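Here the complex is missing a single protein chain, while all its other protein chains stay put.
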Amino acid sequence: MPGVDGFIYPNEVELQWSVLIVLYPFLTGLVAGAFILASLERVFNVAAVRPTYRLALLTALAFLLVAPLPLQMHLGHPERSFSMYLTPHRESAMAMFGFVYLWYLMAVLVLEIWFDYRKDLVLAWRASRGLKRKLYGVATLWSDNISEKALRVDDRIGRFITIVGIPSAFLLHGYVGFIFGSVKANPWWSTPLMPVVFLFSAIVSGIALVLLIYMALCRIRRVAIDMPCVDTIARYLFYAFLIDFSLEMLDLIHRLYEADESLRALDFMVKTRLFVSQIVLQILLGTLLPIALLAMVQLLRFSERTRRAIYAAAGALTLVGILAMRWNVVIGGQLFSKSFLGYTTYKMSFATREGLLPAILILILPFVILAVLIKVLPPWTGGGEEKPVKA
Amino acid sequence: MDCRERASQVSRASGRLRVEGASASLAGAAAEAGRTTSPGQDCRAPTARPPERSGDHGVPASDGERGSGGTKSPGQEINRRAFLEQAGRFIILTGAASLAWDYVLAGTPQAAPNYVATDHWWGMIIDIDKCIGCGNCVRACKAENDVPTDEPGCYRTWVERYQVRPNDMEHPIVDSPNGAYDGFPEIDKPGDGVKVFFVPKLCNHCAHSPCVQVCPVGATFESPDGVVLVDKDRCLGCRYCVQACPYGCRYIDPRTHTVDKCTLCYHRITKGLTTACCEACPTGARQLVDLKNPADPVHEFMRTHKVHVLKPNLATGAKAFYSGLDGSVR
Partner (left out) sequence: MRERFRHVEHVFRAALLFVGGFALFLVVRWALVPADFGVYGFYRAGALADNQALPLRYAGQAPCLDCHADVAETRKDSRHARINCEACHGPLARHATGDFEIKPKALNPRLLCLQCHTQALGKPATLPQIVAVDHAPEGPCIACHKPHRPKID
């Protein structure tokens, strides 16, 4: 059979989970990571990252709204997906997805954004006319209460929501790791480390994303990039990366040392079918190089311009690396047979329902939504003073 | 032993081949049971019991056809027609579930059946030493259950051929061309001293099934009589169960976009028939067994043979028991 090496069970010839399922953990990871960055300021009072606080929340929202889309496009019967809310099987990690997602979207993210933006929304409601006025009215639930007392209440509630939001973000992406990590039939996935690895790689990717978006938007708006802000973000990115890399190395070393039945099959797979995506993209370019770049910044002095370039490069490489990591987990876990005696190939189509084209469009869509959100809920008015960039 | 039990044993016993010279085996014990009734004996005389309760031999027309023409004796005519009327019969549970039974009845006009699910706990015994790799079971399954034959990766059951070199259990050469739908081609260059055998595989109908565990909406489940089934009306096609099955026995039906797999011919075994694969096996390598039936030969077989399940380290509670399974089998 073309594309098959060795022996695979006859039903394993085609992969079950496609590139769309690769996107889902990538998108929710970005959400969790962006939220953790926002919580740095709100809960841990890291004032330096304040300029990115609202931007991080909006980024999280934009990506969270798109996250179910690849799943729906993958399902054989997307019209039945609501059954996960009607009859959720409590033993299934995937069943809990609906509720964790809904909780995080409504009770954490939307509420936090609402409480933080409420004053601006009320002011906009008062100042606008016509359709815009109606929409802002809905957004404020027709309450124009922005007294000092009310705003203090908002602040306290917002802080509380962020505190609840941190474990919620852990849960949102940790359970995705658990969905893979709890499948005892698949040794590439089955490890208790999986939720933790997913979580820390999510934090890494989310921080990198907000960093890049912030720097890009500053450029577009011609304002100066707040260097203490991005320096701090880069530092946290570095710390998170160290933890993430350690966890992944721990998993690898553990596998190599125990050398159980599956290792031979997995080892061969990594060296052949997954070489580019795992060794080159994920480990070398996506992890070691960004860590090296960020380490350099921590250890040596560079000019602001150089630092900005390093952050941009490190951020971009990080995102590529984390996307590659999701690919290696999802696709890699299906390339080898559960008989451990053979391999199949992933034939990714282009313009079909689960092909590369929808995958690319799904990756672009959150940025479009983010652009709309930034227009409607400008993140700049809540922040610190901004300096225009020198011409 | 009442007429019905004898009849169902006949229908299952007749699927076993007594291989000459073989030691007392499942086939032998079953043959004994079967021989208490000769095939032509009519234990379904209409006067023996009401027609509604008959039908152990009679078979409704396939493809939902309900006619019953042709020339037959009146006794057979009544039994067959009565059975045909109950072609969609259901199960009944005793005691507390009888209230719940009303809900089931509410959606189904047919009369109550004679199959009590909790009296049964289905499994299968596969005797590796008897399998000759003819592929009859694969063909029969596809015919009985309308499984696609021209789409890749749609197999409810399949047969694997193992070539195990001496002292090299970890690297068997395995093949399963088209799931053995057309049998096996000759081995090109058999090595010296290589051990060759065939392993039929199917859904193991695990008692602690990982596929049931991961289904998010309860679309796959284990029936009260131990058969893991799929609810085609609720399945989302998320494929999580396909990932969770360690044995690779699930697949997506490209026509319905839902998950499909071996149902242990549930529509047959609940009517006293045996599965299509067991029916078609010429050597008796595959045997349907009812672990709750004290008269089932499986108990004697398990006492006298060493049986194995696939991937026991995963503790799935698999109910496909292999006799003569080699350590190289994956």
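We just call them A and B in the order they show up, numbering each chain from 1.
Throughout what follows, contacts are C-beta pairs under 8 Å (C-beta built on N, C-alpha and C of every residue); 3 or more make two chains touch, one makes a residue touch a chain.
From a predicted model like this one, the values you see are computed outputs, not experimental measurements.
Participant: Which listed residue, B:A143, B:A295 or B:A315, touches the chain dropped from view?
Facilitator: B:A143
Participant: Specify the residue from the set A:H89, A:H173 or A:R308 that touches the hidden chain.
Facilitator: A:H89
Participant: For the chain left off this view, which of B:G153, B:G179, B:G218 or B:P297 is in contact with it?
Facilitator: From the options B:G153, B:G179, B:G218 or B:P297, the contact with the absent chain belongs to B:G218.
Participant: Please pick, from A:V43, A:L111 or A:A316, the residue that touches the omitted chain in the full complex.
Facilitator: Reading the full complex, the residue touching the unseen chain is A:L111.
Participant: For the chain left off this view, which of B:V242, B:V259 or B:A276 is in contact with it?
Facilitator: B:A276
Participant: Just the residue numbers, please: which parts of subunit B touch the chain that's not shown?
Facilitator: Where subunit B meets the chain not shown: residues 7, 10-11, 14-22, 27, 31, 38-40, 42, 57-65, 67-70, 72, 76, 80, 84, 87-91, 93, 97, 100, 103-104, 106-108, 117, 129-130, 132-136, 140, 143-145, 161, 163, 183-184, 186-187, 190, 194, 196-198, 218-224, 229-234, 263, 266-268, 270-271, 273-274, 276, 279-284.
Participant: On subunit A, where is the contact patch with the chain that was removed from view?
Facilitator: 82, 85-87, 89, 106-107, 111, 114, 118, 140-143, 145, 147, 149-150, 153, 157
Note that only the chains that are shown with their structure count from here on.
Participant: Which residues of subunit B touch subunit A in their complex?
Facilitator: For this pair, the touching residues of subunit B are 152-155, 158, 160, 172-176, 178-179, 201, 210, 213-218, 234-240, 242-252, 256-258, 314, 330.
Participant: Quick check on the complex: what are the subunit A residues that touch subunit B?
Facilitator: 7-14, 16-17, 74-78, 80-81, 83-84, 86-89, 91-95, 97, 179, 182-186, 333-334, 337-341
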